[in-house]
Structure formats: structure tokens, C-alpha cells
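One structure is given here, and the rest of the page talks about it.
Here we show just some of the chains, and they stay where they sit in the whole.
Chains: A and B, in written order; residue numbering restarts at 1 for each.
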Amino acid sequence: MPNPFFINSGPFNILEILKILKINLKIEENQIVKDIKDLFSAEKDCITFFHSKKYNEIAKKTKASYCITTQNLKDHLPNSCTAIVVNNVLISTSLVTQKFYPNSIEDEYDNSVSNINDTNFKDKVIAGKNVLIGENVKIGKNCLIGHNTIIERNVQIGDNCKIGSNTILRNSIIKNHVTILDNCIIGKKGFGFFPSKNKNLKYPHIGIVIINENCEIGCGATIDRGSLSNTEIGKNTYLDNQIHIAHNVKIGENTIIAGQVGIAGSSTIGNNVKIGGQAGISGHLRVGNNVEIGGGSGVIKDIPDNAKVMGYPAKSIREFLKDNR
Amino acid sequence: MPNPFFINSGPFNILEILKILKINLKIEENQIVKDIKDLFSAEKDCITFFHSKKYNEIAKKTKASYCITTQNLKDHLPNSCTAIVVNNVLISTSLVTQKFYPNSIEDEYDNSVSNINDTNFKDKVIAGKNVLIGENVKIGKNCLIGHNTIIERNVQIGDNCKIGSNTILRNSIIKNHVTILDNCIIGKKGFGFFPSKNKNLKYPHIGIVIINENCEIGCGATIDRGSLSNTEIGKNTYLDNQIHIAHNVKIGENTIIAGQVGIAGSSTIGNNVKIGGQAGISGHLRVGNNVEIGGGSGVIKDIPDNAKVMGYPAKSIREFLKDNR
């Protein structure tokens, strides 16, 4: 699937890419690189990146023609993939992503918007005052959009959706029967950058936010879009007020998340999970299916299916209650 | 007091109500049911509900003509009250409430609003740009309302109130001398529903929010209205920024609540209470008068009057400091 939101500025000649990376590499000239993708989804003529031995098995089977990697890892790549050895894989990947998707670094407001009354949605959508709609937006049947809400360019909204007031949607796909309440900001770039003295280097975010059928998103939510993958919320999952979902997070179906919870980047939450108010989940964790996490908990390691945990750091609720009798 | 915000679609014939519940009951026909209320406030010709033995004593004295309850509890009801025995009292109550108050399930934006300059408030209220006012709003003397703020239908605001910018008021009564700062959302429905695979059943919220004299509400607050009872904040209570108050919470007078605190549904906080930043209070708890709760605490049981607590779970501050020396 081509990226639905960010326009690929490529293809580029491989020499242009090597120039950005300040790499001199004996390489066949006039080779075209058409996109940057992760190891798994990259096809022939794409460039990818490989920065941790965790991904050895996927790396062996990549179809990418080029791969930004390190001296230590490069031998895992197949013969069909030319290694581009760099000092810092993530910074180099960031620079190349920025070349392909220059608009994915900043979150500038969408200046393509018009008042909904000046668009074709005027008679199709029931909308409040001062609603702004960007170019190439799709909105299904029977939708409501509250006052002062901004639907930026390319956003897709299904049928029977209710969007509150003062909400901003950007780079997102909203499926049918979804309710999003007031003051939400959905689809802005994640908090990703390479720290650097005096001027951090911002990481591109070409992922999107997908909210599936029957979800409800409470007031004041911030749900950031992914960097290279997407942020996704499964069907019939309900979020209370003031929740923060960071980039690349995946949340399953039928999950319930109480107020002021925060989920850090790239964590995965299963189906039928219940998370109590103010709990926090650290980044890059896996929380299984049917898990219950008590209010105020701080989860700092993976949680297996069916576990009930509480505390900071979160442990089995039985242990928590015993320790705190 | 009739509900000031939600229009009662009743009265209904009792047979119509039994039909919703799919109950066959030998019952006198042509009986009218005029409203649904809790055990305590229900009058003759009302229907109520009774789902926990905690309420035995109140049930014995209810004036309701009908009561949704269980096989085990029904014998506590007085003879004047006909028991309607169901499997799940709360789901059945929800269905009947929805029948009486169909507009209490969703939080659709108020499409009755007009720009304040097109209303009678034009010369009475000092208002910023793009202020929207719904039908049947009352605003007292000497009030200020900031830019882009939305006062939805039926809201009542007293004298000498200051409402900030980008704030949304709904289903609320604001007394005199109240300050509400920017970006607040006050009076939206609570986070209440019956989880159900694929499509949760949303719970009606026919309660309101009452904010009493001299209160200050900080920026970014979310204060949800009650389900059957109200959410209420006592006189001269001050809330800092980014606070979440869930449905049915009652907060006393002269209480001080620091930033990012969250109070879960149906908890009661006393008078002269101090709550430090980021503390969380679980649902259905009672925090007494003159209590001090340290910043970051997680309160998971009732706190008696005059106690000073801290920690997660919160315990006496003396014990907390001893344990953490």
C-alpha cells in the first residue's frame, strides 16, 4: 500500500542517497531507489534499515535492494541487498526518510482547509460552527462534527461517526461508528528525535493513526501517528479523558482505558485489556490479551496474557496486596 | 426537582417498559410510569432500581411504584413497590433510562448555538470573539467569556463569573463568582458503559455538574456530569491545571487540588482537603474532611477525617516517610 498521507518525493538515484549520508561506496551507477520501508515490507528497489540483531531473521529475507546497517550486522543480509554501512543507523535512516518524505518532520497546520460550508460536505455532514475541512478529506454517511473542529487534508472518516468540538484530526483513518469527543489531537507527529546539543534532529513520522469500528476516544486525548509503522486502536476499544497514546502504539479490540493513562512509544496492548486511571506503560513493551492493570500502576516490563497486575513497578495484584497489607 | 437539562420523553405505560426489558409480568394494565429516579428520590409512579444489599435500608422506604431488581433483593421492597426481576439490574436500568432520556447517551455537540453577538447577551456579557451560546442559557450580571468558548443549551451561569477561552460548558450550573480557565470541558457524559464484545452499551448520563460559589477551575479540566446523580464541587474549592473529575464525584468546600490529579467515578471528597499534584483517587471511595493527600499518591481505600496520607497505595504520611528513609 502506498503511503496514503505523505507524498513520496522519490524515486532517487542511489548516488543522491549516498551523498546525503556522506558515503563513498563502489556501486553500480544509475540505480533507482523508489521508497524507504522497514525490513519486512520493503520490496525490490527499496532502501531499508537494520540496526539490531533482534531483526536478524527478518533481515535474511528482506527484498530490499539497499540496507542502511552496521559493519557487525551487514553479513546477515541476502546477496540481493547491498549494505550501506554507517556509524548511526537511526540517524542515517532519518536523513533518508526525510529525503523521501520532507513533509513528515514538522507538524505545520494544514493551510488547505476551508470552512465546511464552502465545501461539498455542506449538505452531507451535520456540522457545527467554524468547522474546517482540508483537501482530499473523505467523510461517510451520517456523521456529526462539532464546533471549531479541524479535519486536515487526506483524513478519512467512515459512516456514523461523531466528532466533538475543538478537535483536530490529521493523517488519520477513522472507521465506522467511531466517537471522538472534544479537544482531541489525533495524528500529530510523535515525540521522536535524535538529541543533539543546541539543535535536536527531528525524526520523520510517515506512519498514520488508524481508529477502528465502534471505538470511543475521550476528551483531551493525544494520539500520535507512527514513525515508520502506524499507531492503531482496535475495534470497540474505549478511552476515557486526558489519555496520551504515543507513536507506533498498537491497542487491541474490546479494551478499556481509564482517564489520564499514558502509553509510551511502540508498545503493544492486547485485546480485552482493562487499564485503570493514571497507569503508565513504558515504551517497547508487550501487554497480552485479557490483562488487567490497576489504576496508578507503572508497567516497565512485558505482561503475559490473562495477568492481573498493579503497583509501580507493576507486579501481580496478589503480590501487590500482600506487600501492602 | 425535574431534571433541568434532559427532557423526559415519558410518561410511559408500564407495559411499554416491560417490553423493552423483555419481561412478562402479571401486572395491572394502563399504569403510567412518569420518571426513573434513584431509590431515595423516586416518588409514586416512578420506576427505580436496586442492585446491591448496601441499599437495603433505603429500599425499604422507597416511594417508587416499580423497582428493577433481583430475585434475592426483591423482598426488601415495600408492598407499595412492584419488583421487576431481571438478570442484570444495571443493564436493564440503562435501557429504561434511555427510554426516558434518549438524549443522555451520546454527547453530540449542541446545534442550537448562535454567535453571542446574535443573541440577547450581546450587551449583557463581556465576550470575546466567536463565543457560541445555546438555547435557554442563563448568564448573570458582570460575567466575562473568553474567545471561542461554547456555552451549550440550558447551562446556567451566576453573577460575576469569568469563563476563559476555548472552554466548553454543557449540562452545568455555575454559581456566582466562579472562575473557569481556558480549554476546559465541563458537563460531558461520564465514562460509563457496559462492556460487550464488538459494541459496548453506553450508559445514560442524566446527572449534571454543579460548581458552587467562588470556585476556580484550572486550564484543561475535564469534569464529567453524573449518571443518575450529579457531579458537584463545593464552595471556594480550587482546582489547578489538567485535572480530571469523573462522573458522580462530590467535592466539598475550601478544598485545594493541585495539577494533573484524577478522581475516579462516584468518589466523595470532604471539606478543607488538600490533594497534591498527580495524585489519583480510585472510584467509590470516601475521603473525609481536613485530609491531606501527598503529591503522586494513589488512594485505593477510604480516608478518615483529618488523616495525612501519601504513597501508592496511600498510607499515613508518617509511615510513608519511615518506610522510605
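Please note the rule applied: a residue touches a chain if its C-beta (ideal position, glycine included) is under 8 Å from a C-beta of that chain, and two chains touch if they have at least 3 such contacts.
Remember, predicted model here, so these are calculated numbers, not experimental data.
Colleague: Once every copy is counted, not just the 2 shown, what does the total come to?
Modeller: 3
Everything that follows uses one rule, which is that only the chains that are shown with their structure count from here on.
Colleague: Let me have the rounded angstrom distance from the C-alpha centre of chain A over to the C-alpha centre of chain B, please.
Modeller: 34
Colleague: Quick check on the complex: what are the chain B residues that touch chain A?
Modeller: Those residues of chain B that touch chain A are 106-109, 111, 113, 115, 130, 132, 148, 150, 166, 168, 183, 185, 188, 191, 193, 195, 197-200, 202, 220, 222, 224, 242, 244, 246, 260, 262, 264, 278, 280, 282, 298, 300, 312-313, 315.
Colleague: For a test of understanding, state which residues of chain A touch chain B in their complex under the given definition.
Modeller: Touch list, chain A to chain B: 126, 128-130, 144-148, 162, 164-166, 177, 179, 181-183, 214, 216, 218-220, 235-236, 238, 240-242, 254, 256, 258-260, 276-278, 295-296, 311-312, 324.
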